[in-house]
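Before I ask anything, here is the structure I am working with.
Omission of a single protein chain aside, the complex is shown with its protein chains in their original locations.
Let's turn to chain A:
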Amino acid sequence: MQQAEIRDFLVRFFSSSDCELLPISNPAQLKVKLTKQMDKLLMNRPFYWHYIEQIGQTPETATLTFRFTDQLDEGEFVHFGSPRLHQIFNTAEQLGRYIRLYQVLAPQSSPALEPWLGINMKISYQCDLKKDRLISMGLQLINGTLIEGFQTMLTRLDLNQKLPNYCYTLSPLITVKSGIQRIERFIESELESEPSEWADQASERWVKDQDLLDTFYEHQDEKPDRYFQEQKALKEQYQPKISLQLINVGLFYLQSSTFLPGLVKDH
């Protein structure tokens, strides 16, 4: 992530959480006055807040100054590895986990909006090594249309928190619960058809180390606890697994012609 992208991220983050951006003299800086909610989330000073709220005083929320270059002195230097940025990433994930949105349509369009379930997940392939990828799935809750890359498509749409006045939503035939199951089954079958050399190699390493462990305790009929402890540790170290973590999820009400045929997968 380049410094300019980080700056852009922070501006979007603080503006959308109602923090005030203060004027700055240098474009390589950013100054924000936090809201009460953001102060509590970012500044880690529960005792201050407890005290202020006990005595009923007006709180003075913190002002943060960031700088995006190490050439300047004033402000906290933010780069892709800085703990502050990751704290803000985590906060964004915490605040942006569950959503419901409606598509805003041109006046002449049909007023019916179809329900979609959208899920963004991180897939991690893990043994003693690890890599991940993201998956973004959308499921239409009436006819079961399933599409990948849902999030990217959402960014092209005009969406709103409120149902537009002249629109109405169609009732789903698939429940959210079974929708989630459909999506899981789809991902699972996709994962199972992927090449798994990485897992085979990991299990070779596992077997190799397990064999060594066995030779080490070969002459002991009664294996000591340590043997079983090591055995368990080897399993934790090498056993190949794919874990899926939720990033965020939501209900989206969209116009039926939203998705072009080429992007839609039958299921």
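The rule is simple: a residue touches a chain if its C-beta (ideal position, glycine included) is under 8 Å from a C-beta of that chain, and two chains touch if they have at least 3 such contacts; residues count from 1.
Quick note on the criterion: contacts and distances are computed from a predicted model.
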Discussion item. Missing chain, UniProt name, options "(Fe-S)-binding protein", "ATP synthase epsilon chain", "Helicase conserved C-terminal domain-containing protein" or "ABC transporter permease subunit": which is it?
Written reply: "Helicase conserved C-terminal domain-containing protein"
Worksheet entry | Absent-chain contact - pick from A:Q29, A:T61, A:N120 or A:Q140 | A:N120
Fill in: Touching residues (missing chain, whole complex) on chain A
1, 9, 12-13, 15-17, 70, 77, 79-83, 88-90, 92-93, 95-101, 120, 122, 124-126, 128-134, 136, 151, 154-155, 159-161, 176-177, 180, 184, 188, 191-192, 196, 198-200, 202-203, 205, 209, 211-219, 226, 229-230, 233, 236-251
